[in-house]
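Removed from the display is one protein chain of the complex; every other protein chain stays in position.
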Amino acid sequence: MVHTDTTVAGIRLSNPMMLASGILDENGYTMLEILKKGAAAVVTKSIGTSERTGYKPPVVVPIQGGLLNAIGLANPGIKNFRGEMEIALRGNKPVVGSIFGATADEFLQLALDMEEYGATAVELNLSCPHVAGYGTEVGSDPQLVEDIVTTLKSKLKIPVFAKLSPNVTNIVDIANAAHKADALVLINTVRAMSIDIHARKAVLTNRYGGLSGPAIKNVGVRYVYEVRKETGKEIIGVGGIENTNDLVEYVMAGASAVQIGTALYTQGKDIFSRIEANLEKFMEAEGFNRISEMIGVAVE
Amino acid sequence: MVHTDTTVAGIRLSNPMMLASGILDENGYTMLEILKKGAAAVVTKSIGTSERTGYKPPVVVPIQGGLLNAIGLANPGIKNFRGEMEIALRGNKPVVGSIFGATADEFLQLALDMEEYGATAVELNLSCPHVAGYGTEVGSDPQLVEDIVTTLKSKLKIPVFAKLSPNVTNIVDIANAAHKADALVLINTVRAMSIDIHARKAVLTNRYGGLSGPAIKNVGVRYVYEVRKETGKEIIGVGGIENTNDLVEYVMAGASAVQIGTALYTQGKDIFSRIEANLEKFMEAEGFNRISEMIGVAVE
Amino acid sequence: MIVKIISDVERIGRNTVTIRFSWDQKVEPGQFLMVWMPNHSEIPISISHTGPLKGITIRSYGETSEAMIGLRKGDRIFFRGPYGRPFDIKPGRKLIVGGGSGMAGLLPLVDSRAYGVVSARTSSDLLFADRFAEGHVTMVTDDGTAGIRGFAIDGVKSLQLDEFDMMYVCGPELMLKSILDYVAHKSIPAQFSLERTMKCGIGICDSCSIDGRQLCTEGPTFSKEELMGMHEFGTTRLTESGKRIQIGRH
Partner (left out) sequence: MIVKIISDVERIGRNTVTIRFSWDQKVEPGQFLMVWMPNHSEIPISISHTGPLKGITIRSYGETSEAMIGLRKGDRIFFRGPYGRPFDIKPGRKLIVGGGSGMAGLLPLVDSRAYGVVSARTSSDLLFADRFAEGHVTMVTDDGTAGIRGFAIDGVKSLQLDEFDMMYVCGPELMLKSILDYVAHKSIPAQFSLERTMKCGIGICDSCSIDGRQLCTEGPTFSKEELMGMHEFGTTRLTESGKRIQIGRH
């Protein structure tokens, strides 16, 4: 018998797929819908201490091989997010609260609020590639990463995921700095840009944005593999997954679970149930009974 | 009248397109053929001090959005390369000698040989993402980059191009370290990996490889833009260019010329003449008379 | 981005213009474009003319729409799309109810037998009332400067609904809500085109969502039955930041 359920950082998941942060997860009702459609868990969009409208559109540009985005961490502020959490939690599945901040203290306050709202875990966005002072600027400083993770781990009851950026010279240094996290999430978007040659101008209002989708799949697989091999940590893989084979590739590279974002645009919300069905078939054909038997089998 | 010729680091090019290093440029006759087919210049594959067979195949894997490669710096050694240079130079167009080494001294010896063979310029491969001790390991160390470039600039008569890696946290630091170079070449491949889920194993013998092709185009555009904006240096853009619009996007981001690699596989060798014809049409329609009028127009 | 040269700009009302450009693309009534004004922003705009010579009709409300109505013949227009689920057009007699710039997206539905209820704050804001056949339109203004004084719903209430085979409605959400409440248990089938904050247009940013469905991909048109089950319809929506607010009149 094939079992597609799995566990990551002690959290039971009915299948290895979560909704990635920032995609269809600012409205509680949408998260609820995604859970109904078959996601095992959702990660909320990244929430900060105060309300931000983000950048003016264009904030998303469809390009060959994926999407480019610079939303600019638009979010209602943690206090205004309680209601959405409540709605999402009606799905009776894990809801992971993604948060971003500039200091360990900010992260701690946000995490405590998320915990109080009922979040199953918090995910630290240490990697948003296009807002000054946040994300990568935090996430590429090993000392700061270590401070944040250590602070949170000492105060929180729920698991802590650290989401890392691919836009660094040495991911293993950062992964080691985050070693106290219950799981690492790899990868956030890859810094990129699109220029409209007729407008003679960058399309995104912020000019720089983050590349997601199939274009970065093999980049994500590489980070998962490398970090799994060098640190042995539990990993949640994300980046360009749009079918069962992509998911399996991440799992064999060392991911215990995965997140899916951009494929919601290209494949629709049925992606979760479709992949789950095909995953069962794949495991059956290949003689795997449990997800755990596949995790990291390609790592050598 | 539209003119598609241009100049980079003082080198006149009949159009803005060069063949990128590592693609169809280890055999002198092939380089000659590429020049005949319309490339304004060729860059040789990266040559080191001694003969290397590189990794065992698979060394190249076609994937969605491009290619993954880990050739492993296979090369005949600089002394054995003289003959190929002689053949390539019969094309009467610029031939840029790409070289890789571990120290400033190694780079210097290689560069002096290239200069003697008649190379129009040397391109320093500071960025190959998959051979220990070379490439990125050299190219992510600003001090070493500065040493190498300074040493070469003091001894060579021909221009020096520094080819940088996108696999770094802060490209501007590295670009500044290479500020004495006559031009910067951006970007080399993005570190990535492909796992065969049936073989349960990385496909490349080296496991890690470099991603090229359309998947990295917007990553390359971003690096060109950022480095142009922050340093003002002359740049040669490379990464995922496969049509006229891609070329123009790089030029508007700040590239004075471009290199094309992977598209030789997807578009064939006629790509150079095809792009040149379309480039003329584009410039005519958009009211540009010279390439120089387009360089960096999107940078703000 | 798609780029086209503007072939014509027609001023059709106070702060309102129709911009025409040829674009060889099949689009259906109810679909929209994400129109980019470089140096300003990118905003959703319905396609008001769906033939080979396409058209969009913009009323200036703020910075970007203001810049857009300043475009001239020969200028370029940048956009992506077409996006959204079109109206499901039912043969027969149409009742078309448009509030404010909401008429823009309904225009392609207007035919010789269609009947219109066209509403606006004031008479100079009434859009496309002249596109209906003689005697086939009821005008409604908040201030009574033309037609019935009141809201769109008052225009609807003045009609014999069983004369129509389908009702198509577009305008502010509270207007839609008042009409839905009125027709909910009547036999006339109805479709509504909604407007909410839109950032991506392709179903990923969640800014336009209503009850888990994205206006930009699963809408903006919804049937009466679909809307009837929605908690958020006419009650709350998210702002650009993602903050939940009560829906008020614009």
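All chains are identified by letter, namely A, B and C, in their written order; residue positions are counted from 1 within each chain.
The rule is simple: a contact is a pair of C-beta atoms (placed from the backbone, for glycine too) under 8 Å apart; a residue touches a chain by one contact, two chains touch by 3 or more.
Owing to the predicted nature of the structure, the values given are computational and were not obtained by experimental measurement.
**Q** Tell me the shown chains the invisible chain touches, ordered by label.
**A** B
**Q** Which listed residue (B:13, B:39, B:59 or B:108) would be found touching the missing chain in the intact complex?
**A** Touching the chain that is not displayed is residue B:59.
**Q** Since one chain isn't shown, list which residues of subunit B touch it in the complete complex.
**A** Looking at subunit B, the ones touching the missing chain are residues 23-27, 29-30, 32-34, 36, 45, 51-54, 56-60, 62, 67, 69, 71, 74-77, 80-81, 83-84, 196, 198-199, 201, 203, 205, 261-262, 264-265.
In this text, only the chains that are shown with their structure count from here on.
**Q** Taking each chain's centre as the mean of its CA atoms, how far is subunit A from subunit B in angstrom?
**A** 33
**Q** Any idea how many Å lie between the Cα centroids of subunit A and subunit C?
**A** 36
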